[in-house]
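Each remark here refers to the structure printed beneath this line.
A single protein chain has been removed from this complex, and every other one stays in its place.
Chain IDs A and B follow the sequence of writing; residue 1 opens each chain.
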Amino acid sequence: MTARFAVGDSVTVRAAFPPGHVRTPFFVRGKTGRVAEVLGPYRNPEELAYGRKGEPALALYRVIFDTAELWDNYQGTGKDTTVIDIYENWLEPEEEKV
Amino acid sequence: MPHDHPHDHDHGLEHAHGPHPFQPDLEEAPLTHYQAMTQAVGDLLIEKGVITADELRAMLESIDAKSPAAGARMVARAWTDEGFKARMLADVNAAAADLDIDAGGIPIRAVENTEDVHNVIVCTLCSCYPRLLIGLPPDWYKSRAYRSRTVREPRVVLAEFGTTIPDDVEVRVHDSTADLRYMVLPRRPAGADGWSEDELAGLVTRDCMIGVALPRSPGTKSRA
Partner (left out) sequence: MSKERDDKLVLRRHHDMGGLPAGPVEPVEHDYAPWEKRVDAILRLLADSKRRLITTDELRRGIEELGPGAYDEMSYYERWIASVTNNLIEKGVISIDELGRRMAEITQAWPAGVEDKR
């Protein structure tokens, strides 16, 4: 398995909303964070959940977000962060800002 | 107040042969649909040889044997042994084996509190929790309120637990979305210099390994 992203990369979570067993939470869809860690290959839960093998394995990443960017009127500080384990198929390079 | 000591009624509903021995403590209460389902499914699985009654009994004992004490021992060791701490941060399951603790096959990750970062664990999608190391999670961890609000307003949720994190400390929330389970390695409290590992372990609560609380303060707990 070759990981597409490396630690430090800015990544955006795809803003897709399929039905079915998805382990990327709604609240980070469309959000941009930074790869904090490359966890390695893990079998795809979207396949495992239906009795299939979940192979080929996907790269799994720890992605860190500024919590204040995830919510309107966040009740906390600009330092606070949220870390989510996200599978590679949900990540794209950070969108180019115009 | 919740208590952690195991129950002494370990006779579940399983049996090897003959009529079903009912649970004495449930006989006064009405049976629910899902309790009947649980009884039936377990019995059918045993009859079909998918599981054995002995395996079920052993697993129930194993569930009862798990408690926050195992995690507390690891934290106390990490507080006194930098090498162990490094191994624990790298791989909790492997480090647990050093202490003859079986943390199971699901990878557990410890996230370290520092003077700059306070960690909190949640599973917004279900209720992932390092059960095989520290036992079953409390109801509130699995509640709608905790799962919904901890990512949205962690400092407010922590305040409900009586925990205030200063503004200059980062609150880092970990949502356990994939295969890893998370636990917090809290900071060693001040005022416990020279304490033994057992004494230090007594300061480590389940809630401080979830991140909604800090370890007990040495001043509030008798050292004996």
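In the analysis below, a residue touches a chain if its C-beta (ideal position, glycine included) is under 8 Å from a C-beta of that chain, and two chains touch if they have at least 3 such contacts.
It should be emphasised that the depicted structure is a prediction, and the values quoted were computed from it without experimental measurement.
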item: Contact partner of the left-out chain, one of A:A3, A:L48 or A:I64; value: A:L48
item: Absent-chain contact - pick from B:R147, B:H174 or B:R188; value: B:R147
item: Positions on chain A where the hidden chain makes contact; value: 17-22, 25-27, 30, 45, 48-51, 54, 69-72
item: Touch residues of chain B, complete complex, unshown partner; value: 2-3, 7, 9-14, 20, 22-23, 25-45, 48, 50-51, 55-56, 59-60, 63-64, 105, 122, 124-127, 136, 138-140, 142-149, 151-152, 157, 160-161, 175
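One rule holds in what follows: only the chains that are shown with their structure count from here on.
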item: Separation of chain A from chain B, taking each centre as the mean of its C-alpha atoms, in whole Å; value: 26
item: Touching residues on chain B, where the partner in the complex is chain A; value: 124-125, 151-156, 167-180
item: Chain A to chain B touching residues, read off their complex; value: 23-25, 27, 39, 42, 45, 60, 67, 70-71, 74-77, 79-87
